[in-house]
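As you look at this complex, bear in mind that one protein chain is not there, while each of the others sits in place.
On to subunit A.
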């Protein structure tokens, strides 16, 4: 992301949850596109195949339920949402490759006829429920792209203790005037 201004923060671990609302609404990330969901998660975010199989049990690509993460291809501009196993009939219905997949046949993800191009691209990534504490740290380490206003709002909503871990460099105009900024956050108990 050569033209995108970037900001790196180091925060105590107990501030991780403050970022969860962002992930529920979705954050943009730059990744290699044109690959399968499974491959992308493994190669870009180092999320193991086992973890994917056991924990990421509900996946949506462009609002459609994915049954096979090893087949669904990610294209530039896609929205990818990851969730743990869900309760309820409909929760079970949404499960990847689940027994009840037929019940939502009309909203099951199918690859486009023409395979998407490979290369760098941006996708919108959402994390839900159990995956928030487990995956948000590595996504934040990878870096997320945010509209500056969203970052300002996030900081504005936090208690004072949060700011002691990472004050926003408000004077850096370049950071705030761009369409997006890249935010990387390292979680640890050491102050920056």
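The definition used in the following text is that a contact is a pair of C-beta atoms (placed from the backbone, for glycine too) under 8 Å apart; a residue touches a chain by one contact, two chains touch by 3 or more; residues count from 1.
Everything below uses one rule, namely that contacts and distances are computed from a predicted model.
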* Structure fact -> Should one name the undisplayed chain from "ABC transporter ATP-binding protein", "Nitrate/nitrite transport system permease protein", "Aldehyde ferredoxin oxidoreductase" or "Pyruvate dehydrogenase E1 component alpha subunit" using UniProt, the answer is "Aldehyde ferredoxin oxidoreductase"
* Full-complex contact with the absent chain, from A:9, A:42 or A:92 -> A:92
* To do: Among A:55, A:152 or A:184, single out the residue that touches the unshown chain.
  => A:55
* **Options A:53, A:70 or A:107, residue touching the unrepresented chain** => A:107
* Residue numbers in subunit A that touch the chain omitted from display -> 17, 20-21, 24-25, 55, 57-58, 60, 63-65, 81, 83-94, 99-107, 126, 128-130, 132
